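A single protein chain has been omitted from the complex, and every remaining protein chain is retained in its original position.
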């Protein structure tokens, strides 16, 4: 294993220290409760947004804490969802009287630990709502699995719900928007390598030099099927087909496209792929009117990429364009 | 080789297509001249900024074209500097009557091709100045080599000179600022892997599982020496020592720190390393008052990281903080 | 070896059980993570190891803890707040439900222990929305509880009953080899999850084997 890491068991703490040090104007780390939170409490009450999940998927959620997105994040250990105590503390921090939205990626551990946190929070005077993000179209919706994973749509939910909260909307409206984003999003991911969790010190699995892994998630588990490597255009067509055949957007729909690297995929390859993905989507009649390209929902040092499409409408587009200032996403401020 | 790529020979074109498609509001590709340029011509004359270099180092320079940084960029083939014709065309495009600054990373090919472009431009009515960025402290300044390479300081030069140009300053002032940034910057890079140029299809060289490569550049050539892998704190101390012993900032200096990934190094590791780098720098008495962490001056899919320190003063800090809106760097707008 | 009877387990007995289990986990955690690597995310061992190491450090300080119920609750809270992931919630649930079942009894007899294990299995089923055959820890836990109950109903000694429970857990663990996962991260691999033993079933089999070794 070759990584910039000290003690593997301290990987999350050491990362958070670096992140907070680099973004002091935005972030603060509550070490006791293990909560990453906005330095500045919002000037007037707003709906609070809390994200949480296993670490190793950065900048999700840590890099999205700040103006226009999350109020607090609860980072778990690598690939391990946070514990209920963290989620409870993050919720208390995020609450300014208008309630708190929990943004949960649909992974068993995350769902169960947020669930336990909600049992605890039941006894407190905080309105808590939850949205479960499950945009991964690679998992069939047949009840035979833990269900579709929460992948790239998480960023879109946090951005759009965050903008709505910043506007002062009520918890019910923010929740409805978050659910709308989930229901109008789909993601498909392709892995070109496995990844190496620091505590493990070796890759989770091996992919042959001529193989790619279709339908991967974000914590290193193997994907749906291994197929021979193809070129960018072929891969893009396959990915677009997987998402759009499931999402079935209106003809002529305006789409937001998130092209997401899994951690080790360089800028050059991601944008090259983005060009092919946009072309493939537009060949089907839709229009890609917003794009975000980069490593946003990652799986440590895995090579690979995912595409997320969100069927936009005027409201969603406006909230997407609204200002944001976090470690990993910034515009308009 | 597993990459998102079509024909290796089309890697640059396909990348540019994706980049421009994702950032239509900022960028435009002059396919005939192979120049990437700002879509909007500045409303009033300003000093033009042109960057150019081998591709594979993205987002340098392509991702830095836009408000507050470059007016045009000339991307060469992978690891191959652009040809003079491209540089000439980029210069013509960037000129709005106040002259053009060429930002050249000190690599033989880049210096020679910009040199040939200047011989051609000599006959045109455009003031051309050039700054040669050579911040790589891993190369001894003993005349026995091609000289210090231009690495992370390129981003700082482009940002700071770009902000000065945007303010309406004259070419001589913009040049002086660029030179000031170069003279107050130093960079040291560490590789954890080699990289794979698409046309080559295999890694440039091999690093053993327990080795790291000290003093690497940005086009895959082997570094100064291979040493056993160490932990993040040890690596950070070594890197900081290399740069600060060369740069010799004033005691109590305020430093800007750029922590730059080589392409395949994930957010988690970069920020973790950034924390250790800042701690090591501050242990020496300086203060790290600005940070930028991410993959900015890369070497395809190489794993590794570089640190650049710039000794700030009030003027440089102000120009650094000024608004910027490019594909890869954005704040204040 | 133990001087107590079969029937009345104290907090100290339970402590012996948990310390033994913690030792096993710490020793075997790489194996557990490797099992999780086959179709999951390769962290079951490191998750459990982190929790058990923290527990070992903290147990000596639990001065207030006197009753078996208090001890089990403390273990559960400790796991919930240090392990995370699916196993944190599930193992936490196991011990918290056992604690609830034994209440403030000063010691636990065989019947109460059996009830406690049954409550634990019930808790896992609820928290995980899981049933037998889904290829999870429940496939080790459920048959072991059935075996324990059956042996005690047959008036066998606790020692014998626990040995039978451990064997049932291990058989349940081994039976996961041929199953296709329907819950947890392994379920994403669908057909490809077949041909591997479930890591959570493996650690639960260790838990019951530990119980047989220390409480029987």
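As written, the chains take the letters A, B and C, and residue 1 is the first residue of each chain.
In this text, a contact is a pair of C-beta atoms (placed from the backbone, for glycine too) under 8 Å apart; a residue touches a chain by one contact, two chains touch by 3 or more.
Computed from a prediction, not measured in an experiment: that's the story for all the values here.
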Whole complex considered, the hidden chain contacts B
Residue touching the undisplayed chain, where the options are B:99, B:197, B:249 or B:275
B:197
Hidden partner chain, touching residue among B:1, B:116 or B:230
B:116
Touching the absent chain in the whole complex: find that residue among B:220, B:249, B:263 or B:294.
B:220
Which chain B residues would touch the chain omitted from the figure, given the whole complex?
9, 54, 76-85, 107-109, 112-113, 115-116, 138-139, 144-146, 149, 197, 199-200, 204-205, 215, 217, 219-224
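One rule holds in what follows: only the chains that are shown with their structure count from here on.
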Could you name all chains that are in contact with chain B and with chain C at the same time?
A
Computed over C-alpha atoms, the centroid farthest from that of chain A is that of chain C
Suppose each chain is reduced to the average of its Cα coordinates; what separation in Å results between chain B and chain C?
55
Distance from the mean Cα position of chain C to that of chain A, given in whole angstrom:
33
For chain A versus chain B, what separation do you get between their C-alpha means, in angstrom?
29
